[in-house]
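Every protein chain except one is present and positioned as in the full complex.
Take a look at subunit A:
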Amino acid sequence: MLKYVLKRLLVSLLTLWVMFTLTFFLMHLTPGSPFLGDNKITPEIFANLEAKYGLDKPILVQYEKYAQNILKGDFGESIKLSGQNVGEIISRKFPYSLKLGLFASAIAIVIGTILGTISALKKNTSADRVIMLVVTIGIAVPSFVVATVSMVLFGVKLHMFPTVSNLDTLSSYILPGFALSFFPLSFITRLMRSSMLDVINQDYIRTARAKGLSERVVIFKHGLRNGILPVVTYAGPMVAGVLTGSFVIESIFSIPGLGSSFVTSITAKDYPTVMGVTIFLGTLLIFMNFLVDILYRFVDPRINITK
């Protein structure tokens, strides 16, 4: 097990390095500069700014310098928010995305699993049809529509929840949490439904019934444990994605999270921020996938990851 973890760690570092390099060069390949904005600046000022951030040096030199800083744990200074370290920006904004993301992930996984199971057990009944209708909408409708519609309906018209969420009360979580989790929830419901439909026709379910176990034990012990595997697979990257925040949701609900700064930094060509956030997101994603692989082993003993 330890050997596996170490091996996995090495592979992860390699992946991160490749991602880091690709992002770095792709970013610099795109034309333009962070300083060519709306304001006209003289060539002298432009040259000075380039020199300040080291952008006048050859690309390989920049790469080397940046890589060295990263290894020291220094993400560099943001170009747009001058004077602010990218590491600080992430640690300031990430907690908002994290809190909302955890809330949304928990909702998506728990409710998705339950709805999918109900749907499978009540296949072709009206309950199943209603659930399937709702989750099909959840998959088809983009999150900005879900967010604005729910905001107008429950926030503006019904005054049930706040429309601007600073995430300090539970009620402020509800609308952005719902908007963020609706798609993964719907996806998990569909995954769980098809997986449970397969599982409840398996021979071992018949064995469990023949043993005289109650239907509750048959479904929740013997069925769920087998049926949940595809959900575990999907949930890993999903959680990573949701945790790093959604630009759309955060913009609509005015949440000062990481998702919005990721997108604004790209349009502003704020190189250090783009790199910092990319590395952060990449690490999180790799970690979640690693976690999922470990989890597999506990959910299904037939999967032997160490081999």
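Rule of thumb we're sticking to: a contact is a pair of C-beta atoms (placed from the backbone, for glycine too) under 8 Å apart; a residue touches a chain by one contact, two chains touch by 3 or more; residues count from 1.
Quick note on the criterion: contacts and distances are computed from a predicted model.
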Determine which name in "Integral membrane protein", "Oligopeptide/dipeptide ABC transporter ATP-binding protein", "Peptidoglycan-associated lipoprotein" or "NADH-quinone oxidoreductase subunit D" the UniProt entry assigns to the undisplayed chain of the complex. "Oligopeptide/dipeptide ABC transporter ATP-binding protein"
Touching the left-out chain: which of A:208, A:240, A:258 or A:286? A:208
Determine and list the subunit A residues touching the chain excluded from the picture. 202-204, 206-214, 217, 221-222, 225-226, 299-302
